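Here the complex is missing one protein chain, while the rest keep their positions.
This part shows subunit A:
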Amino acid sequence: MSDTRPGEPDLSSYRDVQLSPDFSELRRRFRRFVFPMTGLFLVWYFVYVLLADYAHGFMSTKVFGNITVALLFGLGQFVSTFAITLLYVRWADQKFDPDAKHLRDQIEGETK
C-alpha cells in the first residue's frame, strides 16, 4: 500500500534514535517485561502437563469434596492466563506508552 507510506524523516536521524540510550532503554524494558513473562507462563503450562502424568498422587489429592489439586490447577490456568493479559495491558497502558510517547516527542522535535 504505497499510498499509506509515511513521510520519512531522513535516515541518519533514525540511526541516531536507534543508537540513543532512550531507545535502547525502551526496547530493553519491553523485553525485560515481556520475555520472562512469556517464558514463565509457558513453563507453567508445560509443568502442568508433566504433573498430570507423573504426579498422579499429588494431582488427585482431594482439597475438599471432589475438588482435586488437578482441577484447581486447571482452573488456575484460565485465571492466570487472564491475570497475565490484564497485567500486560495495564503495564503497557501505564508504563510503556507514556515512555514511548516521550521518546516520540523527542524524535519529532529533532526531525521537524
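Everything below uses one rule, namely that a residue touches a chain if its C-beta (ideal position, glycine included) is under 8 Å from a C-beta of that chain, and two chains touch if they have at least 3 such contacts; residues count from 1.
By our rule, contacts and distances are computed from a predicted model.
Asks: Write down which listed name, "Carbohydrate ABC transporter membrane protein 2 (CUT1 family)", "glycine dehydrogenase (aminomethyl-transferring)", "Transglutaminase-like superfamily protein" or "Cation acetate symporter", is the UniProt protein name of the chain that is not shown.
Replies: The record names the chain that does not appear here as "Cation acetate symporter".
Asks: In the complete complex, which positions of subunit A touch the hidden chain?
Replies: 1, 3-9, 11, 14-15, 17-19, 23, 26-27, 30-31, 34, 37-38, 41-42, 45-46, 49-50, 52-53, 77-78, 81-82, 84-86, 88-89, 92-93, 96-97, 100-101, 103-104, 107-108, 111-112
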